[in-house]
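For reference, the structure is listed below as structure tokens.
Not every chain is included here, but those present sit where they belong.
The chains carry the letters A, B and C, assigned in the order they are written, with residues numbered from 1 in each.
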Amino acid sequence: MLHTINKSPFENNTFVTCVRFLQPGDPVLFIEDGVYAVQAGNRFGALIQSVLKKNNPVYALKPDLDARGISAIAEGVKSVDYAGFVDLVEEHQVNSWL
Amino acid sequence: MDTDIKKIMHVMRRAPHGSIYTYEGLEMILIMAAYEQDLSLAFIGDGVYALKKNQDTAGIGIKGFSRTFMALEGYDVEKLYVDRQSLEERGLTEDDLVVDVEVMEASEIGRLMTEQDVVIHH
Amino acid sequence: MNIGILLKEGPYNHQASDTAYKFAEAAIAKGHKIDAVFLYNDGVTNVTKLGDPPQDDRNIAARWSELAQKNDFKVLACIAASKRRGINDDVLIEGSEITGLGTLTDIAIRNDRLLTFGD
């Protein structure tokens, strides 16, 4: 199951909550303001790494990263475009954590 | 049309009254209940507040709806899952809630999520 | 793959409608079928033709209308949510209709995916 997160983790608890429910192997895709979670060197780096270590692939939507001026992203996080978002949806049911 | 029964989970995540999401979510659930699918509700984070007893909305001039959760049983919607941590963090217990629910660990609700065909957050 | 979209926020104020649109475009480009876009909560305001955004900005309602007509799907606004927010048949753009939540249930049942976009 693909989990999408669209809120900044600095202002909103969504990412932290989602992690508690995440099953091993389930991918996480950050979109919209959610992409601030994966900016390299911020304080959510440890949480991102712990998610990756549980075999949960982590993605961020590149157009949203670009829009926010984020060029350096946390190690292990892959950036995808809208076509890549569609690819993930082909492979998984979707759980949008609004 | 596909005639298989689909598993649809509604995830209540917001506090009631500050926004309409929970209320309109409940309207959606009541309609979907007529379609004989496999419906469930999960209450996570501030969503657990929707079930709090003794809500009196007269003062804010907004129609209350916590009692509508009691009506769900009549629609055969009986899978109401509450995240234990969300409840405890808010200083609430099952006794504070208007309906009988299953209080569960996040990992267990997470496992049920992965079995769903559709998950809708409200 | 057949995909339904549930859109829960209005245009401009939140990015949800933009993301849903970009996703729908990309899915269509990859040969998938968008079955319907269902509008709920403030999302129903995506289909008013009364909007008149600045010339140099996107016109979100017109854009949905065009994508829907070109790809043979409808943008469906929930009737109860629409009534609350002043959306009725007189203000609908082409390619959109007002309908009930039963239609959303059908969309959820008959498609391979139902994706939600919102705040």
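By our rule, a residue touches a chain if its C-beta (ideal position, glycine included) is under 8 Å from a C-beta of that chain, and two chains touch if they have at least 3 such contacts.
Nothing here was measured: the structure is a model prediction, and the numbers come from that model.
Recorded composition of the complete complex stands at A x2, B x2, C x2, labels matching the chains displayed.
Rule of thumb we're sticking to: only the chains that are shown with their structure count from here on.
If touching chains are joined by edges, the resulting network of the protein chains shown connects every chain directly with every other.
Look at where the CA atoms of subunit A average out and do the same for subunit B: the two points lie 26 Å apart.
Residue positions 8, 114, 116, 118 of subunit C are each in touch with at least two other chains. Of all residues in subunit B, those that touch two or more other chains are 117-118, 121. Contacts from subunit C toward subunit A in the complex involve residues 1, 3, 8, 15-16, 19, 22-23, 25-27, 29-30, 32, 113-119. Those residues of subunit B that touch subunit C in the shared complex are 1-2, 6, 8, 20-21, 24, 27-28, 31-32, 34-35, 37, 117-118, 120-121.
Subunit A meets subunit B in the complex at residues 1, 13, 17, 20-23, 26, 93-98.
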